[in-house]
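All protein chains but one are shown at their positions in the complex.
Coming up: chain A.
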Amino acid sequence: MEKVIFYILAIIMVAAAIAAVSSRKMLRSVIYLLFVLIGAAGLYFQMDYNFLAAIQLTVYAGGVVVLIIFSVLLIHHIEMKLEVAKKSRQAMSALLCLLGLSVFLATIYAHPFEVAGVSTTTTTAEIGRALLSFEKQGFILPFEVISVLLLSAMIGAIVIAKGGRAIKQPPLQKIDPEKLLKDLKKEVTEEKVPEEEIGV
């Protein structure tokens, strides 16, 4: 049963990954990518690592993909298609991909994977304790460093959104309705058109 689900997930992920890079419509690529990410979450669920799976769904599927979709919506029209690259470039990237794939496969096959005996679920409480403990197995330092990084990113975003100095605008003049009316009346009386010309 678990094997069947694993193979279904694996096939979906590989097919979606290939489709994501070969599709010529941008938003479709994003959706294929989403399938890959959801498939990865499914694998985590299968490993009984529910917390990581939910993180995968919230952060990647719900957060990152939504942001990518947003940027695509802003810059891309539905009738646009991506250009097909030149033959030489295609060959070049195929070679590079093969090289990368061979490195990965060599590493994976060289690694002796051991079958885990008894698997236990990592609970959320354990993750929380590990993140905040400062003893040997604790992760308090990386946790704090990452929060400082996020804080600086937030401040950066605010600075960028605020822009440099605000463009100076001339202060709006106070409008005095009575004065305005007087001026208008003056103009009208000064430009008095002879009544004969209008032909009254």
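Going forward, contacts are C-beta pairs under 8 Å (C-beta built on N, C-alpha and C of every residue); 3 or more make two chains touch, one makes a residue touch a chain; residues count from 1.
Just so it is clear, contacts and distances are computed from a predicted model.
Enquirer: Mind telling me which option in "NADH-quinone oxidoreductase subunit H", "ABC transporter ATP-binding protein", "Phosphate transport system permease protein" or "Potassium-transporting ATPase KdpC subunit" is what UniProt lists for the chain we can't see?
Expert: "NADH-quinone oxidoreductase subunit H"
Enquirer: Considering the whole complex, which of A:46, A:93 or A:124 touches the chain not shown?
Expert: With A:46, A:93 or A:124 as choices, the missing chain is touched by A:124.
Enquirer: In terms of residues, what is the contact footprint of the unshown chain on chain A?
Expert: Given the touch definition above, chain A has residues 1, 25, 27-28, 31, 34, 38, 50-51, 54-55, 57-58, 61-63, 65-66, 69-70, 72-73, 78-79, 121, 123-125 touching the missing chain.
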